[in-house]
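A single protein chain has been omitted; all remaining protein chains appear in their positions.
Moving on, here comes chain A:
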Amino acid sequence: MSHDVSPHVQADRHDPVYDELHASAEFVELRRRYRSFVFPATVAFLSWYLLYVVLSNWAGGFMSTKLVGNINVALVFGLLQFATTFLIAWVYSRYSTSRLDPLARQLDERFIALEGKSSRGTGGH
């Protein structure tokens, strides 16, 4: 390493095992699967939330439309925000358990094998 910083100033431990894992096909696949879920999901729920705020602000007439009894569109949209939040959380939980965790475990086990037991839990600084 060419950077003249003491280990405390900036962690300089460059562990080649991480490079090896980073380059592995499994890691590339894990990152792809993670990002292909969370990026679109984040864009979707933030847009849906902002749409809701904007409609509340500038589409009062539409939001006040009564559907059943005293229940109007605004209330239904508000409750739908709850429903979509629960739904996205549940779908992500399913997705990560089946598509992310097995790969992550596999990579973690390879890390332990390559690194030996001694280095467990010594990171951070």
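Quick note on the criterion: a contact is a pair of C-beta atoms (placed from the backbone, for glycine too) under 8 Å apart; a residue touches a chain by one contact, two chains touch by 3 or more; residues count from 1.
In this text, contacts and distances are computed from a predicted model.
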Per UniProt record, name of the chain withheld from view ["ABC transporter permease", "Sulfate transport system substrate-binding protein", "Cation acetate symporter" or "Dihydroorotate dehydrogenase"]: "Cation acetate symporter"
Chain A residues touching the omitted chain (full complex): 1, 3, 5, 8-12, 14-15, 18-19, 21-22, 27, 30-31, 34, 37-38, 41-42, 45-46, 49-50, 52-54, 56-58, 60, 63-64, 66, 68-72, 74-75, 78, 81-82, 85-86, 88-90, 92-93, 96, 101, 103-104, 107-108, 111-112, 115, 119-125
